[in-house]
Every structure is written in C-alpha cells, then in structure tokens.
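The complex appears here without one of its protein chains, the remainder shown in place.
The block that comes next holds chain A.
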Amino acid sequence: MDVELSEILDTLCEYAPFIDLKDEPILQDMVKDIEITYLRAGEWAIAPEARNQTLFFIRSGAIEAKNKNGKLLRRMHEGDVFGSSSLLRGGRSSHTMMALEDSLLYRIPARWFIQFYSEFDSFSDFFELSREVRLKTAMDNQSSDLSLMTCPVHSLLRRPPITANHDVDIKTAANIMSNERVSSLLITENNSLVGILTDRDLRNRVVAKGLPLDVRVDMIMTQNPVTVDAGDFASEAVLKMMATNIHHLPVVKNGRPFGVISTGDLVQRESHGSVYVISDIFKQEDVDGLVAISQKMDHIFTQLVNADANTQMIGNAMSHIGVAFVKRLLQLAERELGPPPIPYCFLALGSQAREEQTISTDQDNALILHDRYDKALHGDYFRELSDYVCKNLDRCGYPLCTGDIMAMNPRWRIPLSEWKKTFAEWIEKPKAEALLHVSIFFDLRGIYGDKTLARQLNSYIRELAKENKGFLSALARNANQRTPPLGFFRQFVLDGEGKQSRTFNLKSRGIAPIADLVRVHALALGSNKLNTFERLEDIEEAGIMPDGRARDLILALEMIGMVRIKNQKNQIEEDEFPNNNVDPETLSEFERRHLRDAFNIVSRQQEFLKYRYPGKG
C-alpha cells in the first residue's frame, strides 16, 4: 500500500527545523504519525494545567502563547512549531497556547520529537536557538519587578525637594528645615543646585564652631555635592552613598533639584546593611573590630539577595565591601609600621578587581612597588605590611589563596618595571599551560596607595596584549578548558523526573568560563574595563561578536549568577557553608530551564572564540 502524504511532508520541509531533515527517510515515517486538529479561534491547543504530549506545527492560522499570569509571550503563525519546552520537561507546560484565529495544527507525537532531538543536531539546535529569545523574555520579565536595584531613583522619592536660595542666612535655612521636617536642604542659585545643608552640618559647622546665625548659608553648605540623576537606577544611588559615605544624596533632573534620597529611604527598602557596613569598617580601630563586622557579612549578603538585587549590584556591593576591608587593614598596618618609605599600590585581582565578588571568596591580591624599591632598605617593611593584610583578611573571612597569588608572596610583590617584564614574558612568549595559572592577573585594579602605578601597568598590558595574536589564541584556548555542564543537563532534562544526586559547580562551569572568554575579547579590543558586564558592553559596541550575542552573554551571566547567589543564600539560611555547587534537583523549573539555556549560550560563545582567535594546538 502506497501512502501518499507527500504534500504534508513537503509543507513541513519548507520550514525549520524540518527543512534540514528533508532528506531523512525517517521523516516519512513521522508524517504517518501526525494527527491533524482544527481549532476555532479562542480554543485551547494547550489549556491551563494541561499536560502536553505533542509537538505542534501550525499549518494555518495563528496561536498565542501566554504565561501563567496571562501575559502574552509570543504570537505564532503558519510554519511555527510549539510545545517543545513542555515535551522537554515530561509534558508539564508552564504556558498556555490558544488559537487566535481558526487554525489547522499538525500534532507530532512526543516520541518523534525526543528521537529527533537526540539524533539530529540541527533539530536540537533549532530549539536551543529559539531558547535564547525565550531567555531574554524571561529576564526582561524578571527585571520588570520593582526592586531597589532595578527601580529608578525617582520612584524612591516621597516629596518634592525643599530648597533655599544660596544667599539666605543660617537661621532662615534652619527654620525652613524645621518647618518642613527635613534633615537636609538643597541650596540653589538661579534654580540650579549649588550645595546641600544637613542637620549634621548645622551641628558640626555652626553650633560646635559657635558661628553667628546671620552668616550666609553658602558659607557653610557642602558645595557641588555628589548627585544622582532622577532616571538612574537606585543601585547607583546606593553605590554613590557607599563610596562617599554620605547619608543624603541630592537627585537632579536636567540640572535642577528634583529631590533627596536619604539612607532612611533605603533602610525602608531593607538594604541598609551594605550602606552602613562600609562606614562601619572605616570606624574600626583594630582587627578584632573588623573580624566582628565580617561575621555579619552573611546577613548583609542575604539581605541584598532578599531585596531582589541583581547579580551586578550584589557583585558590586560585595566587592566594595571587600575592598573596604583591605583598605582599612592597610591603614591600620601603616599606623603600626609607619608610613611607607616609597610609594606602592595594592592590587585587587580576579573577581574583586572585576567587582564581581560574592560571599566567601578567596583573596587574590598583589602589590606594585615604586621603581625606587631597594630590597635591602624597603624589603622588610613591605613584607610585614603584606603579611599583616593577607593574614588578617583571612581572619575576616577572605581565606588565603591556595594558589599563593597574594601580596605576601614575594613573587607578587615587585616593582613596576619587574611587573612589566613579567607581563611581557607572558604575552610575548605565551605558553598556554603557564598562562592558565596567571589569567587572573589580567583583571587587576589598584585599590589602595599610589593608583597611578596600577594605571601604568594596566595601560602597558593593554597595549601589548591587543597586538599579540599568539597570546590571544593561547588565552582563548585556556578560556575553553572549562566547559558548561551541557551534556549532563541535556540528559537531566530529557530524563524528566529521573533521580539525580550529582551537583555541578556554577562558578567553574558557568561564571568563570564567561569571565574568561569575555576577557579575551576585551584584551583583543584594548578595552580598559574590568567588569564583565561593562566589558561586554564595549564588545557589543565594537561589534566583535555577531549581532545580539554580547547581549545573550549578559543575560546568561545574570541568569547563572542569580542561581548561584540564590543558592548561596539558601545555604546560609540552612546554616551550611556557602559554596558554588548546586544540586539541579533543588532548582525551580524556571531556573533549570533557563540555566540550561544560559549554558548553551556559553558553549556557543566558546566555539566562537576558537574561530575568532585561531592558533596552533
């Protein structure tokens, strides 16, 4: 018997993913298994809570996908397929599918989908690519939540600004503040912001100094204060307050005063921990005080996660706090050992330099000495200084680096000219094996002391690296050594409800590979950015990667980072020691699916790296 369904086969083969299978005889067997369904507009293809057992192909008509909350996700038309994601999860569907117009659907039984998915790369690739689009939708949805970190500054403002002209006297200003019940007053000249006056200024600069009350307010105000734009993210306001240790931050819009954010406003948003901890760190007069603060770090971290901060914000906050510990320890060390005999610069390396620290990270640091360094004269001082900082950092919850990449190692405590020679050696005679252990040095930030030393070294590295193809290709090869747990995940997903007790490391198999591959592009580009997100923005602008791919990586990094941070938060709350290992069984469906999408993106970008920086080996 001849079954003549070639017309249906031909139609399927006009569209991806079937177009690539059109020469496979097995496709004819699949066609014989299709069931055809007609849906009238408004009828469900996949109803809420329904289990789905088929892959749908839209032969004619239009279908609308919505999430559980009824939000429209996408519209699909003739030639589109849907239902794949629920099939990959054993039939559980998180979306509903409804006919928008009268539609004719070809239903392909799940077993064919599963078989093709595992047999034909072009077929599985098709569903993974469309997943990149989905991942973006998911992340967009997440960021639409109003959290402290993603909401604009103006959404935190509770009233219009209280202002006074710069030529009023102190008494008038104080009366305004008192009548309006505010603790800060914005001072204007021709309606532009010129200064700020706070309760504390009145106390410290007027009352304590015994100043007469008819002095003009512009004599005692803080001039040209740090400001934030009304449209900026609240996270930037937090960072500015942390960095400058102030409690009132004027908000401007087009140069005109628009309001004031106080730490009080932020306290209400439950993320005050990180704002205060930095000023607390600088108030400590001994190491014991710092150790006491460090014991609150888990709590601060948990608070940030609970406040829905994104990973960039948390990385930023944790790094700023980490840097504050280093700075305060160096101040205390200098107090004990006396001022440094020659200029030096203390370097943060790796995640701290990139401002991507989370909780419980090893210390990675180094020290640049001025070229006037004379070991006989200055050696002891810097040895003691470095020992003091590194060992006390260990006490403060930043364990000693197992790879010995620390300022207390004399090898990483050398003058600028020596550093340049070291880097020249790495870059000009690259050996992948050797480079593997030092890639961390290519993310370096001066955090204390004479920062021009770090700047000089960084620009030297940038100039040298971008010219050197051999170096870039060796670095690219290293970046591809750690691969995302792709096969494992595919297995996991296809197994559906199968038992898995293994865990995988999100840092070494997700975050580090991204940081590594982005670093290669950034060095090739000569970018002066260190933060991976910022580097990706430079990379996107320079057009190194195909359109949209830099954006995909940003999303992937945010996704993996978020799962890691939430996992660490849970570990802390379970009274476990936070680490980077995650058990896939503890993940939500959302996390599992999107993590897998993110790993696919990383994997594809690793492939691209090979192609972009080819080399021997």
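Rule of thumb we're sticking to: a contact is a pair of C-beta atoms (placed from the backbone, for glycine too) under 8 Å apart; a residue touches a chain by one contact, two chains touch by 3 or more; residues count from 1.
As a working rule, contacts and distances are computed from a predicted model.
Between the listed names "DNA-directed DNA polymerase", "Protein translocase subunit SecD", "Histidine kinase" or "Peptide/nickel transport system ATP-binding protein", the UniProt record for the complex's undisplayed chain reads "DNA-directed DNA polymerase". Considering the full assembly, A:Leu104 is the residue among A:Leu104, A:Ile162, A:Val194 or A:Leu464 that touches the omitted chain. The chain not shown here is touched by just one of A:Lys32, A:Arg111 or A:Lys469, and that residue is A:Lys32.
Think of the hidden chain as still there; on chain A it touches residues 1-5, 7-8, 11, 31-40, 43, 59-61, 78, 101-104, 107.
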